[in-house]
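I'd like to ask you about the structure that follows.
Only one protein chain is missing from this complex, and each of the others stays in its spot.
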C-alpha cells in the first residue's frame, strides 16, 4: 500500500444543530478536522508514526482516521474519547470509545480497554495520550474524538 | 497521502431482492458503481476536483466515495440523495442524506444541511449538483446515491 503516514494527532470537539449531520459536522470543525476527507481505519499505531500536537493537513486531504463519535437527539450528556498507547517497542495501540455518559466515565472505560489491548499483546505501555469531550445539547448534538494520520 | 483524485461524479440507483445485501448490490449496479471497491470517506470536495457527468473507472478499482444508503424490508417508500456544493473559492462541500420518506423530502433536507455546512464555513455556494432516487419495494429494497472520486 502507498498509504504511509508518519505522524498522528488526536483532537476532540462538540457541536449542536437542528440536524444531526450538521451537529456532527460542527463537532468535527470544533475539533479542527472538519475540512478533511476522513477515511475510517482500525486502531493500530504503526511503529514509525510520531505523535504530534497539531495536525497540519491541507483542506480536502484524504485522511486515514480513527473516529469516536456519539450523537443524540435528546437533552442528555454524551461524550467521546480517543486514546493512544505508545508502547516500549513495535506498534502502538489506539482505542476509541463513546457513550451517553459523562466524559470521566467514558475516559475511564477507554483506558481500561486500551490496557486490555496491550495486555493481550504482551506489550508494555510507555505513555498514554488521551483526548475527550462531553456535551449536554439543548436538543441535537454530537461529541467526537478523532485520531488523524498524516505525513 | 497518495490518494489524489482530481474528478468526482455523482449518481444514484435503486434495487430489490430477496436478500438485503443483494438489494444494495443491485442499487449500486443500477447507479453504475456496482463493480467498484468503494471506500467510504467524509464529505469535502478538494479544491482541484472537477465535477464530471460520467465516472470512467475500471472495474475493481479502490474508489473513495461518499455513500447515501437507505434499505428496507417493508413495502414502504425509501429515498437517498447526495449533493455537491461548488463554492466561490477553496474546497467544496458534499452532503449525503437518506430516509424512509419520499425523494422530494429527502432532497429538501439534503439541500438544507448542505447550506448550513456552507454557512458554518462562511462559504458562498456557486452551484449545487444533486442526485437522488426513491423506490417503494415489494419487500426488500435499497436506494443509494453516491459520489465517487476518481482520476
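Chains: A and B, in written order; residue numbering restarts at 1 for each.
The rule we apply is simple: a residue touches a chain if its C-beta (ideal position, glycine included) is under 8 Å from a C-beta of that chain, and two chains touch if they have at least 3 such contacts.
The structure displayed is predicted, hence computed values, not measured ones.
Touching the missing chain, out of A:10, A:28 or A:45, is residue A:45. For chain A, the residues touching the chain absent from view are 1-4, 39-47, 49, 64, 90-91, 95, 97, 109, 112-113, 116-117, 120-121. For chain B, the list of residues touching the undisplayed chain reads 2-3, 5, 17, 19, 21-22, 25-26, 28-29, 34-40, 59-64, 150-151.
By our rule, only the chains that are shown with their structure count from here on.
The geometric centre of chain A is 25 Å away from that of chain B, both derived from CA atoms.
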